[in-house]
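Excluded from the complex is one protein chain; the other protein chains are retained at their positions.
Labels A, B and C are assigned to the chains in the order they are written; within every chain, residues are numbered from 1.
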Amino acid sequence: MPDDLTLLSRRTLMLAGGATLAAVGGAQGASPPQAAVKPAPVDTGRVENGRVTFPNWRGPSDRPAAPPPAPLPPERRVGFAVVGLGRLSLEEILPAFGQTKKAKLVALLSGSPDKAKLVAAQYGVKPEAVHGYDGFAALARNPEVQAVYIVTPNGLHRDHVLAAAGAGKHVLCEKPMANSAAEARAMIDACATAGVKLMIAYRCQYETHNREVTRLVRGGQYGKPKLIEAVNTQTMSLPEQWRLRRDLAGGGALPDIGLYCLNGVRALLGEEPVAVQAQIRSPEDPLYREVEETVAFTLRFPSGALAQCNTSYGAHETRRLAVQAEGGAITLENAFAYEGQRLILNHREGRSEAREERALPVHNQFALEIDHMATCILEDRSPRTPGEEGLQDQILMEAIYEAARTGGTVALKPPERTLQKGPLDLTRGPAPEDAG
Amino acid sequence: MPDDLTLLSRRTLMLAGGATLAAVGGAQGASPPQAAVKPAPVDTGRVENGRVTFPNWRGPSDRPAAPPPAPLPPERRVGFAVVGLGRLSLEEILPAFGQTKKAKLVALLSGSPDKAKLVAAQYGVKPEAVHGYDGFAALARNPEVQAVYIVTPNGLHRDHVLAAAGAGKHVLCEKPMANSAAEARAMIDACATAGVKLMIAYRCQYETHNREVTRLVRGGQYGKPKLIEAVNTQTMSLPEQWRLRRDLAGGGALPDIGLYCLNGVRALLGEEPVAVQAQIRSPEDPLYREVEETVAFTLRFPSGALAQCNTSYGAHETRRLAVQAEGGAITLENAFAYEGQRLILNHREGRSEAREERALPVHNQFALEIDHMATCILEDRSPRTPGEEGLQDQILMEAIYEAARTGGTVALKPPERTLQKGPLDLTRGPAPEDAG
Amino acid sequence: MPDDLTLLSRRTLMLAGGATLAAVGGAQGASPPQAAVKPAPVDTGRVENGRVTFPNWRGPSDRPAAPPPAPLPPERRVGFAVVGLGRLSLEEILPAFGQTKKAKLVALLSGSPDKAKLVAAQYGVKPEAVHGYDGFAALARNPEVQAVYIVTPNGLHRDHVLAAAGAGKHVLCEKPMANSAAEARAMIDACATAGVKLMIAYRCQYETHNREVTRLVRGGQYGKPKLIEAVNTQTMSLPEQWRLRRDLAGGGALPDIGLYCLNGVRALLGEEPVAVQAQIRSPEDPLYREVEETVAFTLRFPSGALAQCNTSYGAHETRRLAVQAEGGAITLENAFAYEGQRLILNHREGRSEAREERALPVHNQFALEIDHMATCILEDRSPRTPGEEGLQDQILMEAIYEAARTGGTVALKPPERTLQKGPLDLTRGPAPEDAG
Partner (left out) sequence: MPDDLTLLSRRTLMLAGGATLAAVGGAQGASPPQAAVKPAPVDTGRVENGRVTFPNWRGPSDRPAAPPPAPLPPERRVGFAVVGLGRLSLEEILPAFGQTKKAKLVALLSGSPDKAKLVAAQYGVKPEAVHGYDGFAALARNPEVQAVYIVTPNGLHRDHVLAAAGAGKHVLCEKPMANSAAEARAMIDACATAGVKLMIAYRCQYETHNREVTRLVRGGQYGKPKLIEAVNTQTMSLPEQWRLRRDLAGGGALPDIGLYCLNGVRALLGEEPVAVQAQIRSPEDPLYREVEETVAFTLRFPSGALAQCNTSYGAHETRRLAVQAEGGAITLENAFAYEGQRLILNHREGRSEAREERALPVHNQFALEIDHMATCILEDRSPRTPGEEGLQDQILMEAIYEAARTGGTVALKPPERTLQKGPLDLTRGPAPEDAG
């Protein structure tokens, strides 16, 4: 295999590019021809199995670079339609397609034609692949579209997923899956009937640091987890947002951001909780006329762990996941944020206490999640976070609301729909591939 | 302006998508038609001046989201050819084009045809735009190519820049600019003669955290900077790498990574140093037969600051920039790394000492740098880091080597070629636009 | 006021100390007599109001030093007897007397004569002031003893406090106050009857960082607190320790370390909770035959805050207090530890998120607490944490056990015994003096 530089001397280059160099006039004079000694070979990488790889060039005390990305050629990637052009799509999801390796953006559905037209131009989506919310039939006819990513308000998820399934497309649906467990069941059924995959966009289950926490907890090096704290708070204003309308949002802080605590703890342990207690508070504020501001709930897990979860629309943004285990403590700051995760391990180190922060490679979470959906389509696998995963959270959120209403402990049943029998991850598909 | 959701009720949707929904059978039953009360309007953003914007929906104590990206449509972006497909291109630069907003990748030059062919497919570069190192003439004929990014070993920069200029293309050249000041002068001259822009890829001058440090230091809120420490170290192995060959690298740690210290301190202050002292050490190790391992140098600036810079190929990766000023200390951990910058401000807060870490939005540095080049081309401006900036560093690196050789203090002259007369930033163009 | 150095030249010194200097021979020759110019005056501090003070000599950007300590002369300090020579006394409390400014150690009571004799010698306690647990009558006769610090197992607190009160001495009693609310009431009554002060050793209410958190929360600069997390965990072994015996400890993790969470949250807000939910778990382990391992409980406060508290004897030591407020988050790492507190404030700073760690002066917590008791005795004031504060926690711990047993929400009554009409700090005395 020829290397770019193996046989290259500056002389060689000048001969090869001579005509061009001559054109700019005389500059060669600054670099006299070198001696005839053939230089040592220089490594320029290997091409193997459709990837370029390089030998590690760093000393053993530094992390080796990850292998270079090997994106699929555009024509082999899975084409996605994105439905809904609100903040999340514009700020996060559409830009993330620039970092996917197996997916591409090929169509848009929106209720705002002007916005859709502008955005389509920005992202190179063909004008004929831009539609209103009545465009599912057109999607059905577009062979470039293999999957639909539903990014509309929660209260519309059910209908949009049904429409996408009806169009015969695989579906990636934002969380929370729906406004109710009943809606979630209908969505699972519709996708099953239509023979399409359904994945809920639990991006943290694809995010590298969250996965490392799961790996550390389940790997057991710190012993049994005893107590878990999950906090997800932010502040709100702007009364005209759909998140504050019950019909569109399904609830307040709980389904929107408290869900990260709930799903995060479940995904971490792999177990399902057996009991829940909860408290809800909302201030006298028109913002919270329809939905709740603050929820605190406690989950009891069969293996012995207790998890305390806190969520609020009324507190400065904090997004922490912390695990107190027998042999150490694991904290993930910004666990549920779009970026800025910080993994901190506290453990004894002889006579001292170590607070070890581990910097992992950073990846765009949305790109990881979208690529996982693409991989599942390309390889015909079940997504890690299928509809069943979303349904279980809907059932649990309904139990949390009940617990808060009654003040008592609500006993929880095993998951209603499962993918496997195993002791863990009953509502989940196989673990996703590693990032990068 | 119509909004996607303003007039939308779930009923509306179902009518609109009715035919499709019917196809999946009966699922509507789970969601009974809602009452006829028209829901409150829901914000869905504005389209203004070719951008989509949304009102802030977070409370005042949380950071508002940045406006959504507004990428240029693909057909209006500046087309780049990348020359050289080594690690840096494969691992960082080619992926970064997925995050640029004004640039696109349209051609490749490489000495390894197999590698080039594979990579072109991965990144959607047309086969006819893939060339060997003798392909500058072909670039000249390709109107899609407006700029050339030179990512070859340092010792080839001069010839490749000359070739690109000869092809009539604007040039973005990796740092260090060249193996010598003489080569750098030739490159500036060639680009001037050819009437093309020349920018040196000092990515840190475009990186958000480094720019914030500069803003803080120059803004004066912490008073005069007195002492600066810049450290850039990493470890090496693999004798077959061009970085260890003098003809290809021009030197060892100094031009490769010590340059970040040198350029970082200069860019921070905006001033030029007036004197330098230096020490060089290299162990008995075949890796360092041709190039140096470790350099420590001290720069004296006219305004009163002293900067101590440390660089080594023989120490675990550390990339710190620290400023001790009258009123506080500013430290940027991972200052020169591709990611992971941490900005830390130490200052008095009443009776306590505050160590304040500020998390800024994270952007891909290479994308910022490439977009700056594209902006300069689109708007016909001078780049922030033109060839003159690179030349000044080449001159200073030659002075550092001389200081180390003689053990004495080397006096430094004002920059040889400047863009402006002002007291600061003599070798630089206007400040780049803000990121995202 | 004469200064040590104002009029001092090296010559002056040599004359003054001349005879002595001559004795070591000839060394003066190395320092020739200086010129007769009188040097500028040099600051050496002021003596005012029984304190030495110095003007600040640091620039405005550095914290000024605290005024030098002004310890009371030994003969004016309050004499303490320490009852119980277990780990806490030996490791923390006796050494802390070296850092008190108003208290001194003058007597010991212990059940281990050999240990008591050795310890008395180490700390300069007179042999005649060392007694067995039957020594309260001897304490009564010793005028040097003004206060008794009870550091015996919890189950003995009631009897030892009664004995100390019976001896007519003021009482400082370790936390938890007792094994039950009934015992706590008896202790308050006994001290009232005897006309002696009773303080419970809630050291965190005297510790600088915890007090700063309280100041920040109550000061309102971060708005209303919405959610609070308090975690206090550690691991246990050694079955032969009194903490694992119900009769001696009164319970497991809850009264021993969970009490810090409970009291910490109450002291932070100044309010009293109105409802509590709880969960308890203990593994199959002989260590936990008599007492519980793990408790999670949630407190509801009238002003709107919810607090989730976690404590365990089965998890690596973590001692965190975190407050999520409208305008920022306040975290105190190692909140309940003997040392190593870290105060972290998260808040928005323009477009960035600031994580500000504030280093406060460090003080020995036990010395602060003991000095507070001494101050209250010297000035005849009520302690910040009197018996009423301890009683309220005993009542709440009984409610937590009840909530865990029933699974329901337990409604809480206002404090049974109060010092003031509130609105805040009903069970507390005046705020303690500032440290240092």
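FYI, contacts are C-beta pairs under 8 Å (C-beta built on N, C-alpha and C of every residue); 3 or more make two chains touch, one makes a residue touch a chain.
Predicted model, so just to flag it, every value in this text is computed and none were measured.
For the options B:F80, B:Y222, B:Y260 or B:Y401, the residue in contact with the chain missing from this view is B:Y222.
Touching the chain that is not shown, out of A:E240, A:E326, A:E339 or A:E398: A:E326 (per the contact rule at the top). Across the entire complex, the residue among C:S110, C:N232 or C:Q365 in touch with the chain not shown is C:S110. Among B:R46, B:R300, B:R381 or B:R417, the one in contact with the hidden chain is B:R300.
Summarising the interface, chain C meets the missing chain with residues 1-5, 8, 10, 13-14, 16-17, 19-25, 27-28, 30-31, 34, 39-45, 47, 50-52, 54-63, 65-66, 68-74, 84-87, 90-91, 95, 98-99, 110-115, 118-119, 121-124, 132-134, 136-137, 140, 152-153, 155-156, 158-160, 162-163, 165-167, 182-183, 185-187, 189-190, 193-194, 234-238, 240-243, 245, 247-248, 314, 316-317, 339-340, 359, 362. Think of the hidden chain as still there; on chain B it touches residues 222, 224, 226-227, 229, 231, 233, 235, 275, 277, 279, 281, 283, 293-294, 296, 298, 300, 304, 306, 308, 310, 312, 314-318, 320, 322, 324-329, 346-348, 353, 407-409. Residue positions on chain A in contact with the hidden chain: 59-64, 66, 222-223, 326-328, 347-361, in rising order.
Going forward, only the chains that are shown with their structure count from here on.
Chain A has the Cα centre that lies closest to the mean of all protein Cα atoms in view. Here the CA centre of chain B is 52 Å from the CA centre of chain C. Note on chain placement: the centre of chain A and the centre of chain B lie 27 Å apart, centres being C-alpha means. Distance between chain centres (mean CA atoms), chain A to chain C: 46 Å. In chain A, the residues that touch at least two other chains are 235, 314, 316-317.
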